[in-house]
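Below is one structure, written out as structure tokens, with a few remarks after it.
All protein chains but one are shown at their positions in the complex.
Chain lettering (A and B) follows the sequence in which the chains are written, and residue indices restart at 1 in each chain.
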Amino acid sequence: MKGNFGSFVKKESLHILRDKRTMLVVMLIPVVLMLLFGFAISTEVNNINVAVVASNRTDGVKDAVEQISQNEYFTFCGYISPDQIDSKLRSSEVGAVVVFAADYDRRVEQASKGIPSKPLIQLIVDASNVNTAGSATAYLQNILLKSDAQQAMFETRMLFNPQLKSAYNFVPGIMGLIFILVCAMMTSVSIVREKEVGTMEVLLVSPVRPVKIIFAKMIPYFTISCIVLVMILLLARYLLGVPMSGGIWGIFSLSLLYLVLSLSLGLLISTIAQTQIAALLMSAMVLMMPILMLSGLLFPIENLPSFFQVLSNIIPARWYIDAMRKMMIQGDAITAVWHNCAILLGMTIALLGISLKKFNDKLE
Amino acid sequence: MSDIVISVKNLTKQFGNFVAVDNISFDVQRGEIFGFLGANGAGKTTAMRMLCGLSYPTSGSGTVAGYDVMRNGEQIKRHIGYMSQRFSLYNDLTVLENMRLFASIYGLSKKHTEERATELLNQLNFMSERNTLVGSLPLGWKQKLSFVIATIHHPDVIFLDEPTGGVDPITRRQFWELIYKAAENGTTIFVTTHYMDEAEYCSRVSIMVDGKICALDTPTRLKEQYSANSMDEVFRTLARGAKRGG
Partner (left out) sequence: MKVFIALLQKEFLQIRRNSFLPRLIIAFPILVMLLMPLIMTMDVRNVNIAIVDLDHSSTSHRIASHINASEYLSLAQSTAEYPLALDALKHGDIDIIVQIPNNFERDMTISTPERISITANAVNATKGSMGLQYTVQTIAKALAELQCEKSPINVQELLTVENRYNPTLNYRYYMIPALMIILFILICGFLPALSIVGEKESGTIEQINVTPISKLTFTLSKLVPYWIIGLFVVTVAMIVARLVYGLSPVGSVATIYFGAILFIFTISGFSITIANFSDTMQQTMFVMFFFVMIFMLLSGLLTPIDSMPQWAQRFTLLLPPRYLVEILRSVYLKGTTFIELWPNFVALGIFAIFFNTLAALTYKKQA
């Protein structure tokens, strides 16, 4: 029987290897995602165009403008007249406008002497982009109010990610997404396709035990996922410089557990779905959407409305991504995330049990 | 218009190094039922797809209904009907909706479409099923329906690719009655099959082995030539030498 099992695995591998385009895409998706997140996408706001309105370009104003244009976050786009403010903001040419009072210099002087003064600077920001507006306000306030002196009162530290790379946070998220994509979506579709075409029946009447056929289908996808896993870890470590100080074996073994979990999800979907489209849509709706939205991959869980926060507990990716972040970036050992591991293990056992039972029920 | 409806000279189709159809030549007369036989993989379907304008020949020439297979593929399509190995009507449309769809595709007027549909439905005794979804019909019915829809625009030639695969003997008989009827009306039938009893019904039969045509004549003369009692024996004698297929 062992020989049979081997030949089934071989058949499945051939299926996958022959479809070069799908293979290419499966391998390409993680790499491209890593590169994009690592080098192209940044949630940090670091380039804001600023225009200035000043009826008198006094030394004080020039001084302030000089400071704005020297700041790495801002590009100074020139002086404009007050009636241009709206059109410049509306056409997105600038993200913020700084309006200096006509008697700016005098008022600064007054203020420095301790004489109360009306506002001397007005900041108009394009708040249609909320994060950009927030950052622009904060940075400009610091520059214009010369609160450097105040800043000196603080000693700030960025733990775990001192260079503030957005990529760090996304790598575990990408892993949580990719393995579901490869394992769950691809296995479910390939099992359902055999059902649709009718070859499944041929396999089932063969003397090999049905469970073995299913495992044979899963092994190639499991192998691909392992390759992808190694690829992601290498890219993360050597290209993006993610520390991964929590121990590579912990990261690896938890990922393997997650792979098994994804495969059981795929099997479960294949027992429910009758057509490939149904399997694809189910994977997309039940697996992909929740992972993208509720696992903390893009949107922090603590920002969600409480109903969704509770809901996010049943999403395996949430626990996996959380544990990976701690191990890969914070350098926690696997023992520090035992809580997550236990939940994932429980979920895996439950899903595997249910899907195998459903699969066997279908046969009878 | 001449009485030769299909004329093929040295037609060849190559996929990489594999020569699927190797230099075949033959003519088919108007109103003939031309049987196109061969083991699996002998190249029948490939040859037929070239004649229907679904696939470009690698070399050689041919005309179907007076149009060149190399240059006028789209013209050919106006004058032929085609029924593929796989059932390929829309399962999620009803019998009548499928008929109307293909009638409009071939440019039948609205009035003509309704007349044709009634005529064909009566021919099949299908009137009561006209609003049934095609997907829920039994296979034999589907095949008959595919056939009459392939004739809806009165084509010069109808290409049938193993039309009776998996169909019960009674339905098979009915199917061939439809074919005879169409041939009597002057439509040329070009049919591939694996059933040797069906080969006996054809006016002329060609047998393909390994991409080449190695016999072409009426069933009676082929049996004489190979001193066989049935077409089945003729076929076995010829197919024995095949290197590929199975």
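Note that in this section contacts are C-beta pairs under 8 Å (C-beta built on N, C-alpha and C of every residue); 3 or more make two chains touch, one makes a residue touch a chain.
Predicted model only: the values in this text are computed from it and were never measured.
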The listed residue (B:35, B:73, B:163 or B:219) that touches the chain absent from the view is B:73
Looking at B:97, B:114, B:217 or B:233, which makes contact with the chain not pictured?
B:97
Residue of A:144, A:226 or A:354 touching the missing chain in the full complex
A:144
Which positions on subunit A touch the chain that was left off?
19, 21-22, 25-26, 28-29, 32-33, 36-37, 39-49, 87, 89-92, 95, 107, 111, 114-117, 119-135, 137-138, 141, 144-145, 147, 150-162, 164-166, 168-169, 181, 185-186, 189-190, 193, 276-278, 280-281, 293-294, 298-300, 302-305, 308, 322, 325-326, 329-330, 332, 336
In the full complex, subunit B touches the hidden chain through residues 52-56, 73-75, 77-78, 80, 82, 84, 86-93, 97, 100-102, 104-107, 133, 159
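Convention: only the chains that are shown with their structure count from here on.
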For subunit A and subunit B, what's the span in angstrom between their mean Cα positions?
56
